[in-house]
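Missing here: one protein chain of the complex. Every other protein chain is in place.
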Amino acid sequence: MNQTQTTGALTIKLIVLAIGALLLFAPFLFQDVRSLEVAARICIFIVLVASYDLLIGYTGIVSFAHTMFFGFGAYGAAILLKGMGPGWTPVILGALAGVGVSLVFAIAIGLLSLRVKAIFFAMITLAAASVVLVLISQMSGLTGGEDGITYKAPDLFKPATKLLTDDEGKVVRLWDVRLNGKLAAYYFVFLTSLILFLLMLRFTTSPLGTVLKAIRENEQRAEAIGYRVVAYRTFVFCLSATMASLAGTIYAVWLKYTGPDTSLSFAIMIDILLMVVIGGMGTMWGAVIGAVLLVLAQYYLRDLMGAASEAMAGIPVLPNLLAADRWLFWLGIIFILLVYFFPKGIAGTAMDKGAAK
Amino acid sequence: MDRISEILGRMGGVNLLPVALAAVAFILIGAPSSWATLTVAGLAMGMMVFLMASGLSLVFGLMDVLNFGHSAFVSFGAFIAATVLAGLSTWLAADSVALNTAALVMAFLAAILFGLVAGWFFETVIIRPVYKDHLRQILITMGAMIVAEQTILAFWGGTPFTVLRPHFLEGSWIIGDVSIEIYRGFAFLLGLAVFVGLYLVMNRTRIGLLVRAGVENREMVEALGFRVDRLFIAVFMLGSGLAALGGAMWAGYETLITPALGSELMIIVFIVVIIGGLGSIEGTLLGAILVGLMSNYLGFLAPKMALASNMILMVAILLWRPNGLKPAV
Partner (left out) sequence: MSLLTLDHMKTDIGQYAVLHDVSLTVPEGGVFVLLGRNGAGKTTTLRSIMGLWNASPGSVKFRGQDITSLHTAEIAKLGIAYVPENMGIFGTLTVDENLVLAADKGRIDPTRLKRVHTLFPALERFRDKKAWSLSGGQKQMLSVARAIMEPRELILIDEPTKGLAPAIVDSMGEAFREIGQDSTILLVEQNFNFARKLGRDMAVIDDGRVVHQGSMEAFAADTGLQDRLLGLAM
């Protein structure tokens, strides 16, 4: 089925374009600290989820080690920013170090899984990720352990930095928004995320991406035609790991804090899985939609659930299930139902609509 | 070289690995009494992990189903047993071994019963619709695990739960200068009994014959006139019941449990089934014993390495034998 020319596909692309526009003007449209936080998180998770989609959507491999790569990138920048002080050199070196470590792990896991059944891949990545999580929590001298590392971002991103000053030396306001370092930091996140996402989008339409789709459709046939399926898969695994690692570096620069909970934890892995499945696997557009929906839900739905829980007070267990902390319970159920009934997710299902046969 | 491997093969082949591991550890640890304590602890842990892992391994072997939610049965088993023990605290406090034992038996039975019922539910509702689709299987069972973990949090809360245990299992046996925790000895023996029972069922009964044949070639068993899918429900329920029992025993072993217990043990369980070779009871036991010993020895020698050591063990074994030590087929 050709998905590219359906009315549904057009709708999805328009929605993604609208999301892009909203993110571009986010600092001017939503002028509070929390909204900017949400917008930046959405940008980073779009990259993270899209890079995961390269793997799960285009090769059908389930990896549970994606946050591990995300964490390598984040810790690379964090450790160097802490050690060398704020500046661009530690950010760039940190990004490179993160990518380097990620590639070493990706290749090692890839080579190991060459020798074993494909189904082991999910189990091996899960084991590797949890071992790395424990090790990083234990190496407190370098990583700050459970507490993580707090550091300063490059000077440009300090809230006190004035991008433009008027005659009196005060920071210029554009539509009531101060042109300060916080704004610069947001646009750093937005632009780098945009570039990485476009690179991945370009990749999926390249000849290599076409080969991957062929492999996904029919592995045996692709093998018969002469594609070395395993080599392609390992390559995509490495690419996906690189992108995740870079997303981690961006997030570390934005947050000015890196700890197990913000970069490595299994909860983030579950978020990524939910986003990619809700959005729709194998479309790239789905990553955008999934990330937006889930990050919004994380920030705003929890408040709603808290209110609902209070309203239900007195009924046994139900308030517990509705408590804001239990939102994963409901997401888990939605997740299962989606995988049953809409395995293609929002984007995949919509793109099949209005298909010209 | 061939001669050596032939001699080793006759002496038990890969079954010698735990013995070799114990021997190396003996030299490294130096103190025989510590070594003996750690070995018993390792064997006890191995047996409990075996209970948790055996079902997962068989389920995969028989139907090619990989259940990432398996650890939920372990967690529920632990919490249900702990709750029953707490409810029967008067029996436990009574100065009667019979009442103590009754409380323990009740707790274990409750866990097993829950495992059987939950296993039936899981198989028919969660897994049945996604047979033969590994991608969706992994996703759905992972989703189910999240829901199960959250349910435990909703019912029991996030704070650690103290597990009572019968008086006669407290304390240690002292043999010379070796001290062995009684509960560990008990866990080892109970695990061993279950293994022997399972081994006899698999090798001496018609059901066992069908399971072994089904692991090797499901289609052919069906072509001979047997409904493997119905057999599979039974195996799945049995595996879930055993996992819950393993969890219940683990609760008594740890004495303080949190809802994260399942996902922590899941990593170990996965490593065990991969090392042992999917689909085989003997392989799972071997993997579990290896992992149990390794964890305890390294927990003593280099505590920070304990978890990573299992990972290294897995990588080394997979490089040597890609299908695990004793795969069923």
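For reference, chains read A and B in written order, and residue numbers begin at 1 within each chain.
We adopt the following convention: a residue touches a chain if its C-beta (ideal position, glycine included) is under 8 Å from a C-beta of that chain, and two chains touch if they have at least 3 such contacts.
This one's a predicted model, so the numbers in the text were calculated from it and none came from an experiment.
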- Query: Among the options B:210, B:234 or B:260, which residue touches the chain absent from this view?
  - Reply: B:210
- Item | Sole contact to the chain not displayed, among B:31, B:175 or B:220 | B:220
- Message: Take the complete complex as the reference. Which residues in chain B touch the chain that isn't displayed?
- Response: 206, 209-210, 212-213, 216-217, 219-228, 328-329
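Assume only the chains that are shown with their structure count from here on.
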- Item | Inter-chain centre distance, chain A versus chain B - centres from mean C-alpha coordinates, in Å | 35
- Quick one: in the complex, what on chain A touches chain B? 56, 60, 62, 112, 115-120, 122-124, 126-128, 130-131, 134-135, 138, 266, 270, 273, 277, 317, 320-321, 323, 325-326, 328-329, 331-333, 335-336, 339-340, 343
- Message: Under the stated contact criterion, what part of chain B meets chain A in this complex?
- Response: 60, 66, 68, 126, 129-130, 134-136, 138-140, 142-144, 146-147, 150-151, 153-155, 158, 263, 266-267, 270-271, 273-274, 304, 307-308, 310-311, 314-315, 318-319, 322-323
